[in-house]
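Please see the structure below; I have some questions.
Missing here: one protein chain of the complex. Every other protein chain is in place.
Letters A and B name the chains as they come in the text, with residue numbers starting at 1 for each one.
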Amino acid sequence: MINYIIRRILWAIPVLLIISLVTFGLLHVIPGGPFDEEKPLPAEIIANLDAYYGLDDPLWKQYTDYLWNALHGDFGPSYSSRSRTVNDIISDHFPVSAQLGALALIIAMIVGVPLGTVSALKQNSFLDYSCMFFALLGVSVPAMTLGPVLIWFFALKLRILPVARWGTLQQAILPAFTLGIGRAALLARLTRASMLQVIREDYIRTARSKGVSERNVTIHHALKNALIPVVTVIGPMFAALVTGSLIVEQIFAIPGCGKYFVTSITNRDYPVVLGIMLLYAFLIIMANLIVDLTYAWIDPRIKYN
Amino acid sequence: MELKLKREGKFEDKTVTSERPEVSLWKDAFRRMCKNKMAVLGGIIIIVLLILAIFAPYIAPYHYAEGNLKDNFAQPGSKFLLGADFMGRDLLSRIIYGTRISLSVGIIGAVTAFIIGVFYGVVSGYYGGKVDNIMMRIVDIMYGFPTLLLIILLMVLFKSTFAVTTPGTFAATLGDIDRAFGGLFFIFIGIGITAWIGIARIARGMALSLREKEFIEAARATGNSNLQIILKHVLPNLIGPCIVRVTLAIPGYIIYEAFLSFIGLGVNPPTPSWGMLISEGYKAMHSYPYLAIYPGLALAIAMLSFNFLGDGLRDALDPRMK
Partner (left out) sequence: MKKNILTLILSLSLIVGFSLVALTAPVTLQFNINTEPPTLDPALTTDTTSLLVVGQIFLGLTNYDSKTGEIIPELAKSWSVSDDGLKWTFQLRNDVVWTDGTPVTAHDVVYSMIRMLNPKTAASSANLLWVVRGAEPYNTGQGLVEDVGIKAVGDYTVEFTLEHPVGFFSALASRVCVTVPKQAIEKYGAKWIEPENIVTDGPFKLSEWKHQDYLVLAKNPDYYNASHVSIDKIYCPMVVEASTAMAMYEVGKLDCLRDIPLEDLDRVKNDPILSKELHVTKRWGTYFYGFNAKKPPFDNPLVRKAFASAIDRKSLIEYVLKGGQGPAQTFISPGIPGYIDGVKEGIGYPYDPEMARKYLAEAGYPNGKDFPKVTLMFNTSEAHRNIAQAIQQMWKDVLGVEVNIINQEWKVYLDTLQQNTPQIFRLGWMASYPDGYDYLKRNFYSTVLENYVGYKSPGFDSSVDELERETNPTKRMEAFLKAEALLCDTDCAIVPIYYYTMQELAKPYVVRDFTPTINDVPQFKDWEITK
């Protein structure tokens, strides 16, 4: 078991390496360099800039230099924000994306799990259909429609919530909701399926026949076990929320990593793109690893050899 | 499983009695799905959308690119049922034509994911051993890639390299194909590159477990080649869950296209994909809300339908739900 964990963690390293190589390659295949400005610079000045950043070295050297520095914790300078390094940028903006992701996750859970539970308990009834419908509605209305609708209604019409930006709890409500409501459907579906399965299990029938109240059966016995698959999904869901927050960040003017990624590609800010890509990949790999480990811990029948 | 044995040519003389009347998996599933009202509704809506997509030129009141600047931002009314956009083009017509784009992206994405994923997963799971190891390592790597970011990178690459090039080269031909598709070709490729992974995992898992079952052993013992086994025994059992998974993934592909169009990496104007319509309309939320809401509504309805259908399919194919 420990062997398995160690092997999986070690496996993350070549995965990250390959991701860095592919990203590096793609970036350099895309035409256009970091210093093509709005008013194009004379060739000599671009040459100066390239030399300053080591962009006139052969590609393989640029890549190995990057790896060597990365291993020492230095992820390079930003080509567009001249006074900042990638480390600065990530440490400033990643926490914001992470907070947004976390809040979105909480909303997804608060909405999704109860809806799924009610659906399962009243399977195939009108309530079942309605709950699933509402959950699915959340996933079907795209963020780029939902966001502006919410802003228009709560910020402009009712004036009870701020329009945009980040920092206070009120500012976080609309974007977290926009981002998280989509996942609520997934959680609802998962909870429902899982509940349906658990309810039919023998030990539930036993509890009922023992005379345990319906409410106790639901909460103490069924829900606890039904939530296990849900809990395992939370890790990757958090990773997905954080890495997928681009649109919400743009609409609500939130200074997170997602917004930065798109502008970095546009600016050909190679180190920033690589840095964010690797960070997100690391997040996803770790989340997947935790899921697998949780399954292994829960179900002793699964052998990992 | 005993029902399948009954059909095996080599075992025709061996009849196995069962208590229930013989019902094929698919007939049974279909029957159960019909009982699920939401799934049926979803299916009907999808069929309607397909009709809209195929017969768009006959159904839509205007062509998607025709518009008079003087009609810009016209309110919904008798001339423009859902209003007109900034160039005086009818929103309803554009939404109808947009069905083509979104559905093709969804369906082609699904088909690509299905074919590549199933093929990859079956080969990996059935043959097992070293082959499985290597193939799954590749899947692991792909899994680690933040999909959204990868697609953005790929789309930037495609759009820049193939958009305008010297005629006669391979790159230019690809560019021409892309233009013929209204800018969709590279979106298909972009989505295709990332979509097959989930299916591959499922297919592989199932192939892996099926491999150990007795009837496979029996089939091998009677001299069936690996290919025959795969085609006759393994695939039919996998197809169900894979189709479910793929159907449920279609909304995701549609959203990808919408998202790409939103950040300017999608279709070329004046092609009216729903994503393009939403990105053109969301800013008008406060002034001309219909421009923002109707395309979003269309997208939502399509996604809901695929979700209901997929959910229904999954419930219907799950033996535990009997």
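The rule we apply is simple: a contact is a pair of C-beta atoms (placed from the backbone, for glycine too) under 8 Å apart; a residue touches a chain by one contact, two chains touch by 3 or more.
These numbers come from a predicted model, not from an experiment.
S.K.: Counting contacts across the entire complex, name the shown chains the missing chain touches.
M.R.: Looking at the complete complex, the unshown chain comes into contact with A, B.
S.K.: Identify the residue among A:21, A:59, A:231 or A:253 that touches the chain left out of the display.
M.R.: Considering the complete complex, A:253 is the one touching the chain left out.
S.K.: Going by the contact rule already stated, which one of A:76, A:101 or A:148 would touch the omitted chain in the full complex?
M.R.: Missing-chain contact among the listed residues: A:148.
S.K.: Looking at B:82, B:277, B:291 or B:317, which makes contact with the chain not pictured?
M.R.: Answering carefully, the residue with contact to the hidden chain is B:291.
S.K.: Could you list which residues of chain B touch the chain missing from the display?
M.R.: Interface with the chain not displayed, on the chain B side: 65, 67, 69-70, 72-73, 86-88, 156, 159-160, 163-166, 179, 264, 268-270, 280, 282-288, 291.
S.K.: Identify the residues of chain A touching the omitted chain, counting contacts across the whole complex.
M.R.: 30-34, 36-45, 48-49, 51-52, 77, 80-84, 88-89, 92-93, 148, 151-152, 155-156, 159, 162-166, 250-253, 255, 259-260, 263, 266-268
Please note the rule applied: only the chains that are shown with their structure count from here on.
S.K.: Taking the mean of the CA coordinates per chain, how far is chain A from chain B in Å?
M.R.: The mean C-alpha positions of chain A and chain B differ by 23 Å.
S.K.: Can you list the residues on chain B that touch chain A in the complex?
M.R.: Chain B reaches chain A through residues 37-38, 140-141, 143-146, 148-149, 152-154, 156-157, 160-161, 251, 255, 258-259, 262-263, 278-279, 282-283, 285-286, 289, 292-293, 295-296, 299-301, 303-304, 307-308, 311, 320-321.
S.K.: Going by the contact rule set out above, which residues of chain A touch chain B in the complex?
M.R.: 11-12, 15-16, 18-19, 22-23, 26-27, 29-32, 129, 132-133, 136-137, 139-142, 144-149, 151-152, 156, 185, 189, 196-197, 200, 243-244, 246-247, 261-262, 265, 273, 276-277, 280-281, 284-285, 288
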